[in-house]
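One protein chain is absent from this view; the other protein chains keep their places.
Our next item is subunit A:
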Amino acid sequence: MMPAVRGDGMRGLAVFISDIRNCKSKEAEIKRINKELANIRSKFKGDKTLDGYQKKKYVCKLLFIFLLGHDIDFGHMEAVNLLSSNKYTEKQIGYLFISVLVDSTSDLMKLIIQSIKNDLSSRNPVHVNLALQCIANIGSKEMADSFGNEIPKLLVSGDTMDTVKQSAALCLLRLFRTQPDVIPSGEWTSRIIHLLNDQHMGVVTAACSLIDALVKRNPDEYKGCISLAVSRLSRIVTASYTDLQDYTYYFVPAPWLSVKLLRLLQNYPPPDDPGVKGRLNECLETILNKAQEPPKSKKVQHSNAKNSVLFEAISLIIHSDSEPNLLVRACNQLGSFLSHRETNLRYLALESMCLLATSELSHEAVKKHQETVINALKTERDVSVRQRAVDLLYAMCDKTNAEEIVQEMLHYLETADYSIREEMVLKVAILAEKYAADYTWYVDVILNLIRIAGDYVSEEVWYRVIQIVVNREDVQGYAAKTVFEALQAPACHENMVKVGGYILGEFGNLIAGDARSTPIIQFRLLHSKFHLCSPMTRALLLSTYVKFINLFSEIKGDIQEVLKADTNIRSADAELQQRASEYLNLSRMVSQDVLATVLEEMPPFPERESSILAKLKKNPWRQGDTEHKESKMPPAIMNHTNDIKGGVAADDILDFKASAPIPDRQGDQNILHDVFSSISNGPQAAHLPSTSHVDNLNKFVCKNNGVLFENDIIQIGIKAEFRQNLGRLGIFYGNKTTMPLQGFSTQISCSGSLALKLMVQAKPVDPVIEAGAQIQQLVNVESIDDFKEHPGLVVTFMYSAVQQRLDLKLPVTLNKFFEPTEMNSESFFSRWKILSTPSQESQHIFKATKPMDPEATANKLTGFGMQLLPNIDPNPDNFVCAGIIHSRNQQVGCLLRLEPNKQAQMYRLTIRASKDTVAGSLLELLYPEF
């Protein structure tokens, strides 16, 4: 674009730069720069006026110094002066300085904008382009504001030069990114779209980028571009490389434009119009055909350009996912790349195939290449390609080939790179589980997995195998036998010990009959690993031992010895110590019944989302494609991985002392109470289901403190105080996970009319909640007028890179602003009578939903905020209350009468208030409480 700088290279600048380059040390460089700066200052200050060349030279030097990392705080004016020069090089340097150095708040901005305006309206296209480049380089809001009108005009005007149009399109794209409303809509839309028909390929390429950005924002408005893009594409594709002279790159006609058009089309579903659709398919076919033609050149640029178009076309085919014919052809084409010697091609082929595998139409076609992929896994040199191969194997796996693929992956795992091992382990575990026809096979696979890559087997994997063994009776015996055999290896991984400990503890009895695995042998085998294990595993083993006591009373003595050992009963680890002493006491219980009940076999686990799948989902950088695959899985699998969130089975597996049925209904409770007195009700508390928050919200009608919302990630609690028409809420956000919650933010809003009736002010919150930490947010509310709705609370945060959003309501209701009022019977009834117009009264008769307990009712009414007035109503069963609702505009007196009817289990609730609407809203709040 830039005309070559004429022979007037700036000697002074060249000398200066070579001086700087020759500096031996940093200090020398700084000295040289200081000297130069002083020189330039004196030149700028001097009385002699400088000519354009000198100004250009000094501004250039300043730029160079700035780019070396020094502050430049003068010379701006000189640079602006350069803008009005007529010489290209001077103007260019001026613009360069300005786009690099002038910040948008500068006073000079007005002058600069004026200069740019002049240049934009110049007849010299080179000047217009310089101005456009400068606008795009600065790309600030001011620029968008100042030139938002002119650039679109330049872009579509008939008499603009092509090169200017090209720059204008790109400049507009830049401004659009800073300020999306810079593009006018309406009539401009079609004019911009029609740029795709422009004669000049450069303009089309630039416009294509612009339209792509616009389409991403507003697909419907720019729908018209589809047919234009398709026809443009077909013209390019069918063109021979001699047709588009300047835009043919190594015999490929306009590869960049083709790629852009193909990308643009990926913003839309396949075209509806059969004509357009046919044409597009033709294009895609042509591209696929061309890929098979012999290369026209041996240069790498030729194949790169050709393949980039091909890959983009394949992406489009996958995106449309509607043409089986094309999909299969794409798949075959990719298959031929799998053994290509270019690493990048292999990588891209595997990546695209992953997507193809998820499409039902091409799944079978992909499976044909299984051999090649497995081969790639084994022989590939590049780790990232191997990773893709693993992904593809995972994606192409189904019932028919699962066994083989899992076997191959297991083999590969032995030599796999450390970086991908954990993920591979997860994938193997998932595949083995998902496609297991025979659960003994599954158990074998997982145990192999632990044996081969124990360090990379995450907790979830072995939790899951235990869950499955516990839930499936048919494999329990086999599992026990297999782990027993696995444990006999001289060195086995700690995870193996964990699984072994658990399974033998539960199902060791199933193999106890065999002389090779008698109880005592099982116990000795496990205990031989005990001293090598971490405290957590030791704790698990202790539980196993106590289960052995129950299963095999003949080795009770040996086990008690172990429990009594100082390393256990006096262990420095509190958990071990507690377990040892409790189990020891438990084993000394006289009654065998107690032991049998407490140490009963674990009940089957509730079916829930496979925890390993959840883990794979959590894996942040894999997020995108896993989700993608998930959504395309056949429905049968979807059921299996159903939507219960989180749910890591950790607690209930480890703590079986606690999840063993705790003796509520047992006769000999007392003894057991001693044993278990120190055990908290851990698992119950930990497994609160994520309660729907509507219920929670209603809880707050009659009380001020409590939990508003809770799920596996976060707990939101409320503590509130109200006085007259003012209230203060403390909202507590507690992170329940082991990872910090990032990007945490909350927004409290009053929708619609509520905004006028309730003032809410919230303090900002920290953007991060550390693992296990709690933060508090203070919210002040003021009631201005009576209101019905709840203010909304939107909580957003990132949990393991997934954006979470909770839409809640704050428990601020009208009754919170009650002030209780004392009054005697006389005044009560006189007021009651005054408020007798029908609009002032609200009455509701309803069936009790909760037990009719007078005390609880009284508590609720007091909690509601009113003063309970005893001995006023002639019927002592009835409740009578009075209170005043405060708001900034007014005070509303309220009287309440609640008449229970025990026989019919009905209530009649009457509220009278001095303001018409209030009684009704209060009634609605209160009656669901009873």
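Going forward, a residue touches a chain if its C-beta (ideal position, glycine included) is under 8 Å from a C-beta of that chain, and two chains touch if they have at least 3 such contacts; residues count from 1.
In this text, contacts and distances are computed from a predicted model.
UniProt lists the omitted chain of the complex under the protein name "MHD domain-containing protein" (options: "Cytochrome c oxidase subunit 2", "MHD domain-containing protein", "AP-1 complex subunit gamma-1" or "Fructose-bisphosphate aldolase"). Note that of A:Gln54, A:Ser84 or A:Ser106, the residue touching the chain absent from this view is A:Ser106. Not every partner is drawn; the one left out touches subunit A at residues 31-32, 34-35, 37-39, 41-42, 44-46, 71, 73-74, 76, 106-108.
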